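A single protein chain has been omitted from the complex, and every remaining protein chain is retained in its original position.
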Amino acid sequence: MEDKATATQHPPQEMSPARLEAFSDAVLAVIITIMVLALRPPGGNDIQALKTLIPELLIYALSFTAISIFWVNHHHLLRATRRISGAAMWANLHLLFWLSLVPVVTAWVGEQHASRWPTAIYGSVAFVASIAYVLLTLTLRAANPDTRLNAQLGRDIKAKVSLALYLLGIALALVFIEPVGPLLAFGVFALNSLIWFIPDRRLA
Amino acid sequence: MEDKATATQHPPQEMSPARLEAFSDAVLAVIITIMVLALRPPGGNDIQALKTLIPELLIYALSFTAISIFWVNHHHLLRATRRISGAAMWANLHLLFWLSLVPVVTAWVGEQHASRWPTAIYGSVAFVASIAYVLLTLTLRAANPDTRLNAQLGRDIKAKVSLALYLLGIALALVFIEPVGPLLAFGVFALNSLIWFIPDRRLA
Amino acid sequence: MEDKATATQHPPQEMSPARLEAFSDAVLAVIITIMVLALRPPGGNDIQALKTLIPELLIYALSFTAISIFWVNHHHLLRATRRISGAAMWANLHLLFWLSLVPVVTAWVGEQHASRWPTAIYGSVAFVASIAYVLLTLTLRAANPDTRLNAQLGRDIKAKVSLALYLLGIALALVFIEPVGPLLAFGVFALNSLIWFIPDRRLA
Partner (left out) sequence: MEDKATATQHPPQEMSPARLEAFSDAVLAVIITIMVLALRPPGGNDIQALKTLIPELLIYALSFTAISIFWVNHHHLLRATRRISGAAMWANLHLLFWLSLVPVVTAWVGEQHASRWPTAIYGSVAFVASIAYVLLTLTLRAANPDTRLNAQLGRDIKAKVSLALYLLGIALALVFIEPVGPLLAFGVFALNSLIWFIPDRRLA
């Protein structure tokens, strides 16, 4: 009976994704919540004071949504996963590293509003995090050759569209003058979020 | 045996609420705890210095209680839930977004004490979060047509009373002069907390 | 089969402590870690700069130990618990509320060193948290009349000694002159930690 209990929790041959999910959940939860620390309460006590906070609130909402999308996709991805590998653990930590920079670039954009470089760097961090997500799916696919993960992830059109939109946004921020370029870029980033709101039917 | 293990953890047809619960727990835990970062230690080292902290302590206790109520209700709600949907995941993230603003408005009220607008915005965030909670129950009801969730949530009188009380508090804060209006509003918000202290028998 | 799965996760008649444990773990993890944010890196770059940090490091270590003791005791207590009640959920949140004030009083003591009132308030928060822990054990005992929790918790001598030591420390801090009283108080608080290092054999 002891052996059975052990086998359930710690299969000798393979690693279940349970603890990787738990750790990722905790890190993402902290990332998504500490971003709010950059939102300083307005200095005054009237409704005007609140208005100065609106650009920061909008960028906070955008970053909250972006992290949420990563969490939802991560959830669907791991649900279709039977086992993880050492490479998948590192690919997952690599993804979390880039996502952990989102609060910093969010605070930077919040302070500098529609400036060229903060906007481009914001998009770049999101772009690299998306690449890191693709790497994670590749390591999980390699570790799970026998699951439906393989057949279905081959058609990951949405992820490619998302990567292209981030590149487009970065280019817009840098090419056009301020504040036109940065505002166009954030329009593209917001559009990018919208396409992910449709739940991923392949893994649902 | 492998197939069984997979089926237990990742049922192909439906999503269990386990990871949604875990992520929500982590986000709520961070929200409830980072609020305390707004409580700066008093500047002096005598008991007088501590007294200046009392209004901030009271509003912190109120916000701690409000987040606790959301957690307890969330706990009861998910316990009666068999499966979640993509819509429920997004409704849950939407709820967490509004709750993540509670530390900001708590810090604002703590700094500006019984001021009109901070009080009204505080009530508004709690009101919108309550609406978001109702939306979450609707998505879970749609995803669980066969569970007792359906029959019982129809009579959710307490939630309606709570929404009405938040609106009343916001109106009081704006209509009456300072500090009378804001103080009345916080009295109503505290009363609102008290009605939730009685555990929800329907789902218990 | 579906019914079975549901029954395992959500027994209709009783609440398992799983999610209460998970939430408490997350809150305690955030509390224990954000305390470190009060430790500002020393201003200079030599070893002297570090020495100024030593009193804050010591009080941080004491608070880290105190929260750890609550976690270990909480772990042992919940392990002996079969089900929770609404009252137990609120008693647990009440305990977490007082523990969430530990980082604030730790930062206060760290800034004001061996001052009378910060020391007394520090001890008072720990004292009230210990009372809250006793209340939690009472609600769990009421919810689990049939488990070994009942027979064994009756002899909780250690908890009573701990409460008495906190009171002694508070009295010492207030009665004797600075810095003698506060230093004696912290000696008693450290001693209080030591008696908890011996794992609780009753529930182990």
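Here the chain labels run A, B and C in written order, and each chain numbers its own residues starting at 1.
The working rule: contacts are C-beta pairs under 8 Å (C-beta built on N, C-alpha and C of every residue); 3 or more make two chains touch, one makes a residue touch a chain.
A quick note: this is a predicted structure, and the numbers were derived from the prediction, not measured.
The residue from A:39, A:62 or A:107 that touches the chain not shown here is A:107.
Residue-level contact of chain C with the missing chain is found at 11, 16, 18, 21-22, 25-26, 28-30, 32-34, 36-37, 39, 41-42, 45-47, 49-50, 61, 64, 68, 71-72, 75, 79-82, 197, 199-200, 204. Counting over the whole complex, chain A has residues 2, 5-6, 9-10, 15, 19-20, 22-23, 26-27, 29-31, 34, 37, 85-87, 89-90, 93, 96-97, 100-101, 103-105, 107-108, 111-112, 115-118, 121 touching the chain that is not drawn.
Convention: only the chains that are shown with their structure count from here on.
Rotation angle, chain B onto chain C, C-alpha superposition: 90 degrees, expressed as a multiple of 5.
One finds 35 Å separating the Cα centroids of chain A and chain C. Centre-to-centre separation of chain A and chain B, using mean CA positions: 25 Å. Residues of chain A in contact with at least two other chains: 26, 29-30.
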